[in-house]
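A quick write-up on the structure given underneath.
Omission of a single protein chain aside, the complex is shown with its protein chains in their original locations.
Chain IDs A and B follow the sequence of writing; residue 1 opens each chain.
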Amino acid sequence: MTFKVPVGPQHPALHEPEHFKVELEGEEIVDVDLRLGYMHRGIEKGLQDRNYHRGIYLAERVCGICSVAHSLSFALAAEDIADMQVPERADYIRTIVAELERLHSHILWAGVAGEEVGFQTLFMTMWRDREKVMDLLEMVTGNRVNYSINRVGGVREDIEDKHAEKILKNLESLEEDLKRYVEIFPSDSTVLARMKDKGILPKKKAQELSASGPVMRGSDIKRDVRADDPYAAYGEIPFDVPVETGEDVLAKAVVRLRECLESIEIIRYALDAMPEGSLMSDEVQGMPIGVNKGLPVGEVTGRVEAARGDLMYHMKSEGEEEDGPSRVKIRTPTLANIPAVFEMLEGESMAEVPIVLASIDQCFSCTERIAIVDKETHEKEIKNMQELREMER
Amino acid sequence: MKAEKVQDLVEEHAQETEIKSEKRVRALVDSEHYRDAVQEVRDFGVFKIITMTATDMGDEFEVIDHYECDDGVVLDLKHKIPKGDGSLTTITDIFPGAIFYEREIIDLFGIEVEGHPDPRRLYLADDWPENKHPLRKGMYNYHKLAEKNISEIKDIAEDEDFEPEMMIELEKDNKNRKSLLEWLENKASEEEEE
Partner (left out) sequence: MGLEEKFKKKSPWILHYETGGCNGCAIEVVSALTPRFDVERFGMLKKATPRHADILVVTGPVNKHTKERLERIYEQMPEPKHVIGVGTCPTSCNLYKHCYNMAGPLDDVIPTDSFVPGCPPKPESIIDGVVKTLDL
């Protein structure tokens, strides 16, 4: 006899907050189903109706947490169609902002994961430390979220020496905090009890289901678009791709924390090695691309490593008379990880649902409602996420 | 893995192949050889499908599968589906990760996928009308229509793919709205009389 428990829809907002229907036999999950659509805005169609310049603003608002990854991928695809050379300084600035974004995203995730396991203090301290990165982003780009730093052909703002000093100072302090967290996570008893050996995704399954990002790297698959298919300045910066073999939620968490430490090293190297030069390509004279002219005929696939996994933009252009793309296809990493979540949830108990769902890194966790319906009596008991978490303790 | 190796994989079944750059390979197959080409790719050891892109080209659909091979090489495998009774054959038995990507195509384009284990709606709202697929060419957004003059709108409305009910309500003070609605009503009553 099985119960079906709906989880969501107003849910730990991934890219799209889903409505999961979890089927339980006793306490064990036997099947999971999913309803998407709560965040569907029609952006792919919207991009076809806009020129390339306005398209950047729409593309970067696909997600507030990985907004630079989206605008970078869009800009890279457009530049690829036109075969445009972007100045080196712009490449380095793009790399620095992208790594700052990866930092803030992973720390955000770690705080949310702490909250899911009941470790409220970890949530508060990590988000307090995250403010150091938000200050840097605001200083460099002018906004805390949705930075608009990328243009087709280059970047909009420069990183001057006084900015570089502040960046290095904040990163030094952040590095100390992160090293402490890297120690806490695998050794703290709360974290171990709730994250070790839960949400197991075997390597073969991760390959079969085409998982992406830290979910895949926590299962011993060493792939990262920054290393395999370098873009911006990653081809010139030496860095490591952290991989763990634990296959559980703890492994994925450790991968993310280690990636944060790598990001700090990448930013330091980039600040040191950044050459002088202009910020926009010579081919973009005056007006941004899309306002006066379009791009030549072409069809490209552009890929970028966002914080959650690999992000793909497929763009098609019908010629210079059209000031916008004729087709843009976006594939976000979270969609790729959903089959993996179903696999990870099978065999777990109901109490594990929050942390296993969180392990693929949804964007944010807000209110949730859960109704437990007894099949025999049809009595409904509404529990919210707070009460579910109390059930877990 | 070199791009040439990937090109060799699909050469047998493809109509044409092209190495676009160091990490990008393209191939065009016809529908009969599509599954064979996909099986060939899988047998070689490529396990990751990135996504499937569908585009409405007017008289046919183009579906591109994107695969990630070792060392970041990406294979774009394109095949064409005629409008009307054309359909896509599922590859979820070869690549289980493709399950959501095919559902997305069913939902947004209305292309049928033969053999899909779970062909339900993915993104569109529960009360979104059946058979209206937003990414098809005839589905116009109102603001583009609002910019055109009434005779251009009439030309678009004559096109058999045009779906006037899917037009989101034009802004109330838009000058085209009144004349367009009148024209559509007149057209509907003419058709009734016939």
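Worth pointing out:
Simple rule for what comes next: a contact is a pair of C-beta atoms (placed from the backbone, for glycine too) under 8 Å apart; a residue touches a chain by one contact, two chains touch by 3 or more.
Computed from a prediction, not measured in an experiment: that's the story for all the values here.
Touching the missing chain, out of A:Pro6, A:Gly46 or A:Gly118, is residue A:Gly46. Contact with the omitted chain, checked across A:Asn51, A:Ser67 or A:Thr95, is made by A:Ser67.
Within the set A:Gly37, A:Pro87, A:Gly114 or A:Gly246, the residue that contacts the chain not displayed is A:Gly37. For chain A, the residues touching the chain absent from view are 9-10, 13, 16-17, 37-43, 45-46, 49, 54, 57-58, 61-65, 67, 108, 124-125, 127-128, 130-131, 134, 144-146, 363-364, 366-369, 384-386. Contact residues of chain B toward the unshown chain are 124-128, 134, 139, 141-143, 166, 168.
The rule is simple: only the chains that are shown with their structure count from here on.
Averaged Cα coordinates give chain A a centre that lies 26 Å from the centre of chain B. Against chain A, the residues of chain B that register as touching in their complex are 20, 23-24, 47-51, 53, 55, 64, 66, 68, 71-74, 76, 95-101, 108, 121-125, 134-135, 139, 141, 143-144. Across the complex, chain A meets chain B through its residues 16, 36-37, 40, 42, 44-46, 49, 207-211, 223, 225, 227-229, 300-301, 303, 310, 312, 314, 316, 326-327, 329, 331, 335-336, 338-339.
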